[in-house]
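All protein chains but one are shown in place.
Order of writing sets the chain letters: A and B. Residues in each chain are counted from 1.
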């Protein structure tokens, strides 16, 4: 890279809560609209799925940035836009200060090796006709990289790093279990010594007892190699475990972003509150209904084709007022929040995760529960 | 929905125009002079020239194509006689307007197809359902193996065998013969019975296998399991839930088969000497009657496209996801 100031040290970078210095990856106003065609007699664009709609985020060297949200919030699309598997409709993607938003194949070459991706499904993301050695060596071959001692030696090292037997070099993916395949995916991502790994739901297809193995492996990789992660997942507990900073997405937008402690213990956006309160926890407090607040939203996430005006969460929000429909709340630091803890809400909640009165918006729950208490 | 069909119909029209252009230019890229056939045995360069002029063959190919297309819509006049719309030209071989000949032959093909399809659809779907219902049983196994054997038969083999057995050696039946239904329904039926049966045998085998396998696939569907979990009886589960889903692939194949059969069952017609569209196609190829080849080809393509649209309509009827999207 031409910019000397952004050169990474190989030593372990310090995870940062806030964001000083130039980030490794910066995304500004990132937008992806998938067009919908229709009409007669000639098909034309009649609308768009606004999968990602003006996203700003920054990932610093060595840190793990978590992206959480429910289905349809655009978190996976964001990952694919950043790795340039899909072409952004608008906005900018800067890698080490260099604009790669619309970089062509040739211009991307040096960056491709530094940004790698781990996919959700360890079954379909590995070519069944290739041996493990070929799969892991693929990125090196494409990029013409010949490590000292040869590719095979490097591949065997990688297999060892991810906890697989280097002897399995010549085996095929179907000979491995789901967790082992995900390790192969990790090894492939590591092959080019990336600086940033975009991990899209890397553990959600795995059995519970296997998830922890892969999370630990990613943690080890992050610590020992100083690799930054954009960690995309719907599981809030896993994201909390893995990421120093977390952004909560809803219908293509970030509604709240901040350091882990702020998001999980001092959330301000009603949606963050609702998400956290919905996570089922295996604890005795949970059985006895103590501790956390109880928020039950009504209905499902609206369609990203026609997202609500103003604040997109307003249709499911208990605090919504007229202003929320007319004016889109900016993502800003609210008084009392830490630096870097930004919230997009006109009427933020108190920074706590407990509350005396439950919020029940679901009409069925509300009516059933009133009738039960009346008995 | 209506929009969808209008779009499909427009699409079909575009395809037909493309096919006609393609055939037309292919026609003129053949080294043989199309006028030779019309010229007959005592052909002199002079008479050939007259024929050229009469048929408009002396004009540039694109102009001829435009005239041809105009003729389809508005009709045109030839030296040999008038040719009302839709005019596909005059046959070189019999000096008849192409479309009249096709119309003349079409009832035979329709009768052959409708009768055959009625037989193979009933027998094929029935046998397939029975096999799927009793899957793993002796019935299933015997149906499966029988359909495997029969589907590898060919009409030009089975046809003569049946003819030999029922007509030539035993005289149990008369040779197949087409009589118009309006003229004598009984004769129509008896005359076409053997072709129907022979044609249906092979199709029945295929439809048995297809309906069995799609039904068995559907029976594994989760919503079929749900129906069972609701206490629906085995019959309801089978006929209401599984069968409905199996219709989509069957309708798809059936539409394609009907389209090509209406466009002429060449081998069946040839085997049983029935004068349908298929026979017409074969004859015109043998005689290099190029206007007739063109006409039959466009007619067949129209049939196939027509049934494609019908299949789409059937999808919408069967599957609300198509209807309401």
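Keep in mind that, in the parts below, contacts are C-beta pairs under 8 Å (C-beta built on N, C-alpha and C of every residue); 3 or more make two chains touch, one makes a residue touch a chain.
Here is the rule we use: contacts and distances are computed from a predicted model.
Of "Acetylxylan esterase", "Sodium/panthothenate symporter", "1,2-phenylacetyl-CoA epoxidase subunit A" or "ABC transporter ATP-binding protein", only "ABC transporter ATP-binding protein" is the UniProt protein name of the chain excluded from the display. Only one of A:36, A:85, A:142 or A:279 touches the chain withheld from this view, namely A:279.
Within the full complex, the residue among A:234, A:319 or A:355 touching the omitted chain is A:234. Counting over the whole complex, subunit B has residues 136, 221-234, 240-241, 244-245, 318-321, 324 touching the chain that is not drawn. Residues of subunit A that touch the chain left out of view are 70-71, 177-180, 207-213, 215-216, 219, 234, 236-238, 240-241, 260, 264, 274-284, 286-287, 296-301, 362-365, 368-369, 371-372.
Keep in mind that, in the parts below, only the chains that are shown with their structure count from here on.
Distance from the subunit A centre to the subunit B centre is 55 Å, each centre being the mean of its Cα atoms.
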